[in-house]
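Below is a structure I'd like to ask you about.
The complex is shown incomplete by one protein chain, all other protein chains being positioned as in the whole.
Chain IDs A and B follow the sequence of writing; residue 1 opens each chain.
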Amino acid sequence: MSYQHAEDNWFAAILIGFIALAVLVNIWRARRGKELYIRRIPGLDAIDEAIGRSTELGRPVTMIPGLTAFGVEAVQALTIFKYITKQIARFATPMRLLTANATVYAVAQEAIADAYNEAGRPDLYDPDSVRFLSSEQFAFASGVAGLMQRERVAANFMFGIFYAESLIFAETGNIVGAVQIAGTVSFTQVPFFVAACDYTIIGDEFYATSAYISREPVLLGSMVGQDLAKISFASMIVGGSLISTFLGTDHPIVQLLGKPQGWQPFVEWLSQVLGR
Amino acid sequence: MEARSIWERMMQIDRRILYAILAVNIIAALMARVAIEPDIPPPVKRFYDTIEALQPGDMVMVSSTWSAGTLAENQPQFEAVLKHLMRKRVRFTIISFAPPARDISHRLARRLTEDFGYVEGKDWAHFGYAPDIIIAVKGMSEDIVQAIRQDVRRVPIAELEVMKGVKSLKDYKLVVDVTPSDTLTYWISYRPPNLKILYCPTSVMAAEAYTFLDSGQILGMITGAKGAYEYERLLGIVGLGTRFINAIQFSHVLIIVFILLGNFAMFMQRRTSAS
Partner (left out) sequence: MLFDTTQLVVALLWIAGAFALAIALIPLLGTLPPRGRFALISFVTFIAGLFFAAEFFLPVGEDNKNILTDPFQKMQGSLQVITALSLGLGTYGLVRMHLRNAIQRRPQWGYSLVLLVAFVVMAFFSVWNTMAEKGLFGLKRTPLLENAFTLLFDYTLIQLDATMFSLIAFYIFSAAYRAFRIRSIEASILMFTAMLVMIGIVPLGKLISDSIGLPAVQTAEMRTNPFMLENILYNLRLPQIASWIQETLNAPVQRAIEFGVGIGALAMAIRLWLSLERGIN
């Protein structure tokens, strides 16, 4: 069953609307001054420490957004790198941002230039510090590995979508003795990062990074909305499991939750129940 | 400066020594004539049974997005799948969603099909490289001739004998996705509802596929070169999977031995420091 339109599964469309509402309501609450809590993420606390180490050693920092095509993940990665660059600009530490996607390269150039401007050090911006290496996976990997080895980087930040080349980056960083912080939504690469990096940010912690770093009300509010949506999903899973255990898997509520074509039987059942 | 104890030196073996040991291990394993019968996992058995259930003349789409980087994992799968399809006298078409994958899969297919007397254009075809998988799958779900237009040899799709009676993906029985990347979710999202999917990922990507196996969105899966070996055992052939399995399993054993060695050294180092 494909989900190309809302009509393919109205329940999924309603859930999307619910998540959007949860996010927007909590953004509104945050803007009105509500204090919102976000738990500690050790990997993100270590960013400043890693930059400090780079500065002391006088060796560059590398930032790698992976093979991320331009989209939501790339924007998030560049937001994080922009924050890192602003910290770097304070200490005049050299940096390299290496991309495998030309669109990300174009946007990254602007983002990094802005970061130096906002930090009050536009003179430090070097256009060659943002590089497009190759769109081919292993050509990109060999370029990054080579650069890390030649320049003996002291800190390596990897945020974005990664595939098999993730371990090449992480282990090369380990060989040169870099402090490494990685964040990815690529589930299959998490074990490699956990084994080879100092800190790993997993799954939706990646999306929480910008909220954590900036503490902006809009972003914190969005995080709370996301968490509410997750709690609702978990409740639906538990509820659905209980209903299917006691009322059977053919029950309309279970079909609604579990089957793409479950909307129609649920609507018919609901009409019957309300009609009574 | 205090000399490092043997345990400290064991815990921090130079990685070049580790790499040399692994290289020797792999070379020796590749030359070893050791054959161990595998336990065939249910996803591999279902993969085999799904293709085995096809009838001569049925139409199958092979989505081949792998290139040189994942040759060792995807080539054994690709070869075994094509051999099985040809053994069942099934018609198939190949499409690639990565530029290097087109040439690699086309050349390999031409070599393999010669042994089975398959003729390109008559029994099989290669649709070449499609830059956008979403547009390609959606387009092929409605009208293949409009979506693809010509095969890799620039012959119009409508003129290919293999495409007789086939208007769209709805006329296909099956798609086999041989890939190192995330093409599976696009096939699941945009294919016609009746089109079954079989999946051939690299070992790393397989972890993501168990949810789809569980929900029945993919019917079977063979995982990397190891999965290709299990599949070859079911087919009764000796292919690249069979040739590579010893290197895989003895490398796993080596890694486990060294992990245990490293932990033993760590314990001994702690005991020595404590005393």
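Please note the rule applied: a contact is a pair of C-beta atoms (placed from the backbone, for glycine too) under 8 Å apart; a residue touches a chain by one contact, two chains touch by 3 or more.
None of the values given here were measured: they were computed from a predicted structure.
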{"item": "Visible chains that the absent chain touches, using the contact criterion stated earlier", "value": "A, B"}
{"item": "Option from B:Ala68, B:Val119 or B:Val238 whose C-beta touches the chain left out", "value": "B:Ala68"}
{"item": "Selected from A:Ile64, A:Ile88, A:Leu124 or A:Ala170 as touching the chain missing from the view", "value": "A:Ala170"}
{"item": "Sole residue of B:Pro56, B:Pro131 or B:Gly236 that reaches the chain not shown, by the stated touch rule", "value": "B:Pro131"}
{"item": "Those residues of chain A which, in the complete complex, touch the missing chain", "value": "4-7, 13, 16, 19-20, 23-24, 27, 72-73, 75-76, 78-79, 82, 99, 101-103, 105-107, 110-111, 114, 128, 131-133, 135-136, 138-139, 141-142, 146, 150, 164-165, 167-168, 170-171, 174, 185, 187, 191-192, 194-196, 202-204, 206-208, 210, 216, 218-219, 222, 225-226, 229-230, 233"}
{"item": "Residues in chain B touching the chain absent from view", "value": "13, 15, 18-19, 22-23, 26, 36-39, 41, 67-72, 100, 103-104, 131-132, 134-135, 138, 154, 207-208, 210-211, 213-214, 223, 226, 229, 245, 248-256, 258-259, 262-263, 266"}
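One rule holds for everything that comes next: only the chains that are shown with their structure count from here on.
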{"item": "Separation of chain A from chain B, taking each centre as the mean of its C-alpha atoms, in whole Å", "value": "28"}
{"item": "Chain B to chain A touching residues, read off their complex", "value": "15, 69-70, 100, 138, 180-181, 188-191, 193, 202, 204-205, 207-208"}
{"item": "In the complex with chain B, residue positions of chain A that touch it", "value": "1-4, 136-138, 163-164, 175, 187-189"}
